[in-house]
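Every protein chain except one is present and positioned as in the full complex.
And now, subunit A:
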């Protein structure tokens, strides 16, 4: 790593190209915190940084999603599309709330596959996640998606912690050990 190489590859000092940041969202508090951090401290429009808001929409499964149980088979695809549209409109509302220039991406599937896949196909410099989303294991500090992405994403992953959740977990542990 010659210093000359770093000097020429540091595009930031020449203020030409910014970085592209993908923020993974899932309507949870943790991902809202992650987005807040990204907007406050990470993405600087004056440097040309670009933001991508990414949401992995739930894949409708007739057996798991009660509200879709009575939808006929040939309309499942349409229902899935409507779900994606709904997620997109939610993201648009978030975008208006924060007044940020961002690209919105909503894809159906598992974020653990979608995000690394998206990152290999599109230019993304880093991925930002919250600690825990709306998954099933609520006692874990780092949710399944975040912990998977941290080790399986081809680009660096920034984990934004949730101090209140961490405090409540610690409190639960101390209550359990006390009693």
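Just so it is clear, a contact is a pair of C-beta atoms (placed from the backbone, for glycine too) under 8 Å apart; a residue touches a chain by one contact, two chains touch by 3 or more; residues count from 1.
Heads up, the rule we're going with is that contacts and distances are computed from a predicted model.
Leaving aside the chains you can see, what is the UniProt protein name of the one that's missing? Options: "Universal stress protein family protein", "Calcineurin subunit B", "Serine palmitoyltransferase small subunit A" or "RNA binding domain-containing protein".
Of the names offered in "Universal stress protein family protein", "Calcineurin subunit B", "Serine palmitoyltransferase small subunit A" or "RNA binding domain-containing protein", the one UniProt assigns to the missing chain is "Universal stress protein family protein".
By the contact criterion defined above, which parts of subunit A meet the unshown chain? Give residue numbers in ascending order.
Against the missing chain, subunit A presents residues 1, 3-4, 6-7, 9-15, 19, 37, 41, 44, 47, 125-126, 141-142, 147-148, 150-154, 156-161, 163, 166.
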